[in-house]
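A protein chain is absent from this complex, but the other protein chains hold their places.
So, subunit A:
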């Protein structure tokens, strides 16, 4: 399809042709023509945010829960710079986002014009790719390329910066069917020889483990299904990173829980002692490995990843397989069956006995309070109340995030959105709003902390405006809890600026926005209060007053290997857990 139209009309037409139904944005001088073009159509619904950071997080939540590309539209200068945190978040967590930014007209670029900034310069290191479109005849191609790049290979954010004169200029629009990217063609199928080697190694394993990550989720629901099929076929244990939760069902016997700094004892010990590690779509991040030179010392490592730069970045890999998780597991399954491979049942039985021994340590246990609500108890109560519902969970960043990962259990992929790589406080509420836009009939809950929630709280107004009944479940311990915990660990309990001073009355605050506020501080009333939240049609801000002193355990102290975890039955080990060297780490 070739048609003459203005740049602004091309943007809308490209969005329509890319199948976009929703976008998140905020108008301003340099994007007014696009907003005007939007005014003349009904196919793309625009959600007006209150801050551009919120817009990107909404697009992220939308993308992660639906598998589609999240779309953002912001103006030049501050519009673009406010989006930077969200873009970086999407880059680190590999979330497909297309962010359209307005720019001052071409002839003013470089003159320090009003609301001018070097958007492509600023966003170059925090996007997968970005474009400045100086000629309206490039615009349609760039728009389609942006969608292609954002969702192909390892997904990520793409910025399209469009000067205002280009939005007004007329040119020829081309449809997506005529666009093929010249160079960017990521490889999906794994090398058959490597796959054969991997199957042989896996079949001979005595103490195997699957270490799965966000790549399984990004590869689509079929990848999760294949992972489950292969895990059941082999009987091997499965653990996952924070980003991969839900790819494997938490109720399954082979599930060890999350691994890493606040993962379970059994997952970390099994990682440390395994002889064959199969890493599927994860990237050996420092939260996972602990001390790298003591990471799983006796294992042979297979790494499946679509991004070659993930291989051998932190940990030396024996069998790298570059490809999309879905395709690679599919091929592994075929080879496994054609080779009539069988797991070593006897060795496996012994391995499971060892794992069950670690499990018996019950590393996630806690003492529920009868006068004060323990944060873990609150997450557990929430989980029990909603587990049979069609529910999506987002979080902010901190202790509550880890407690949510530990005590809320996921059976399906795309149900859990959290800021893993960047650790962005303020992510959860806008992400929840984005999820709710994609799934209007579902229950969407942001498990939050009282400090994080204040970072993007203004988006409550967006939720009200668009009738998006998100529930915000705040674990209020009046501290930036993870900061306080680390001050306990590293700085002699001197709580320098980690107390949440001058907190607002969250109930009144919710009411001020037009939502509902609920407060609960009594363990006996917790279940009833949660029911009240669930029975409310609109947005709810639930202020759950919890124990101020609770630490997030178990924990691998920084600079320590997997087999030196601190467990909740010996919390005193926290006191001198971290060496001088470990203090340098984050």
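By definition in this document, a contact is a pair of C-beta atoms (placed from the backbone, for glycine too) under 8 Å apart; a residue touches a chain by one contact, two chains touch by 3 or more; residues count from 1.
Note that in this section contacts and distances are computed from a predicted model.
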From "Acetolactate synthase small subunit", "Acetoin:2,6-dichlorophenolindophenol oxidoreductase subunit alpha", "Cu-processing system ATP-binding protein" or "Spore germination protein", the hidden chain's UniProt protein name: "Acetolactate synthase small subunit"
From A:19, A:192 or A:308, residue that would touch the chain that is not displayed: A:308
Full-complex contact with the absent chain, from A:293, A:501 or A:580: A:293
Selected residue (touches chain absent from view) among A:57, A:128 or A:194: A:128
Chain not shown, touching residues in subunit A: 120-121, 124-125, 128-129, 132, 149, 182-184, 292-293, 307-309, 311-314, 316
